[in-house]
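With one protein chain removed, the remaining protein chains of the complex are shown where they sit.
Should a chain be cited, it is by its letter among A, B and C, assigned in written order, with residues numbered from 1 in that chain.
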Amino acid sequence: MRYVHKVQYYETDQMKIVHHSNYIRWFEETRVYMMEQMGLGYGKMEEMGIISPVMAINAEYKSMCRFPDIVNIDGVVSEFNGVKMVVSYTVRDSVTGEVRCKGESTHCFLDSNGKLIRMDRAYPEIYQMLKGLME
Amino acid sequence: MRYVHKVQYYETDQMKIVHHSNYIRWFEETRVYMMEQMGLGYGKMEEMGIISPVMAINAEYKSMCRFPDIVNIDGVVSEFNGVKMVVSYTVRDSVTGEVRCKGESTHCFLDSNGKLIRMDRAYPEIYQMLKGLME
Amino acid sequence: MRYVHKVQYYETDQMKIVHHSNYIRWFEETRVYMMEQMGLGYGKMEEMGIISPVMAINAEYKSMCRFPDIVNIDGVVSEFNGVKMVVSYTVRDSVTGEVRCKGESTHCFLDSNGKLIRMDRAYPEIYQMLKGLME
Partner (left out) sequence: MRYVHKVQYYETDQMKIVHHSNYIRWFEETRVYMMEQMGLGYGKMEEMGIISPVMAINAEYKSMCRFPDIVNIDGVVSEFNGVKMVVSYTVRDSVTGEVRCKGESTHCFLDSNGKLIRMDRAYPEIYQMLKGLME
């Protein structure tokens, strides 16, 4: 699923490029967008008492984004066994298509007591939806 | 009360200066430090069920901070009538003493139901402590 | 001119509201958008060797934004004498219209030597465009 982000001035650093930490935030923007498009917005998850913390992230910076570039971020669920979910992201310049960054975030699902949820058993419907975000 | 902040690389923008939004964060760092030095750290306030939201802020940028400058931030309670508290900040270069920024934040105090607290009546001891942060 | 911002998860703080420093960044997003809509995007200004630093900001927080609210930010040039420009912002919830925040940023214009530009004399065309952003 494609999310579009407009680079903001405050995201730059003195190297005149986007500071590398901001891509991690863009991954989150993309993830939130993907979930919302699937009808699984934050409100819905919260109502169900499900939170989905970040267990790990990684990013490889291929080329540099600058203000005021517009980037396309393609997000896809690349792994999901019902417990651990990996979302993969590719950031590309919207004009040239050049890859700027590739990365992943790893998540689990916790109930309101902080207990790990097996999504495939506890919420088979959501599990199927998230599976639907795999290519 | 003086708080010391070391400018971080990620706080710069492509003008090769600290992005103006970060000073607002430094004001908060200073405020937290002042409270802690008075024995009124976040934990203590939280235990008492008191929160202190920001009602207004302002800042005047006099000269520019750069990475890796170290700045001294002098914070003082400049107004406090028991309900509304204004904290004033002066950011100076630690080497030259040159003023970089002057600003203020305005606060009230709320209980856990979001009800306004008259600190002078409800918590006279804290009220006196905060008054002690006036020059 | 109206700019639309979607509140991001990373903009929240532990009070479960948008951290107050982010509104200052949204003002910048709005300002950049306004300039771009007038054909005065960053690239064009840069080519002309004009930079427009922030001299002062202020904000009053009226009510709280939460994730994943969408806010409308109305920006207007409220003062401009050819040298000093003030841009005013009103942040409103996109659903209820309730005012979340009102603020201003004050700017001057500098050439590549850091010398103050009288826009009305040096760039009368841009001066007129910016005047066009007054109500």
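Everything that follows uses one rule, which is that a contact is a pair of C-beta atoms (placed from the backbone, for glycine too) under 8 Å apart; a residue touches a chain by one contact, two chains touch by 3 or more.
The structure displayed is predicted, hence computed values, not measured ones.
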item	value
Chains on display which the left-out chain touches in the complete complex	A, B, C
Chain not shown: contacting residue from A:Arg25, A:Arg66 or A:Lys84	A:Arg25
Hidden partner chain, touching residue among A:Gln37, A:Asn58, A:Asn81 or A:Gln128	A:Asn58
In chain C, positions touching the absent partner	9-10, 12-14, 16-17, 19, 21, 66-67
Residue numbers in chain A that touch the chain omitted from display	15, 20-22, 24-25, 28, 51, 53-61
Chain B, residues in touch with the chain not shown (by the definition above)	8-10, 25, 28-29, 32, 36, 41-43, 67-68
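Throughout what follows, only the chains that are shown with their structure count from here on.
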item	value
Core chain by centroid distance, with centroids computed from Cα atoms only	C
Interface residue overlap between copies chain B and chain C, same or different (over half shared)	same
Distance between chain centroids, defined by C-alpha means - chain A, chain C (Å)	28
Whole-Å gap between the CA centroids of chain A and chain B	34
Inter-centroid spacing, chain C versus chain B (mean Cα positions, whole Å)	24
Sites on chain C at which at least two other chains make contact	25, 28
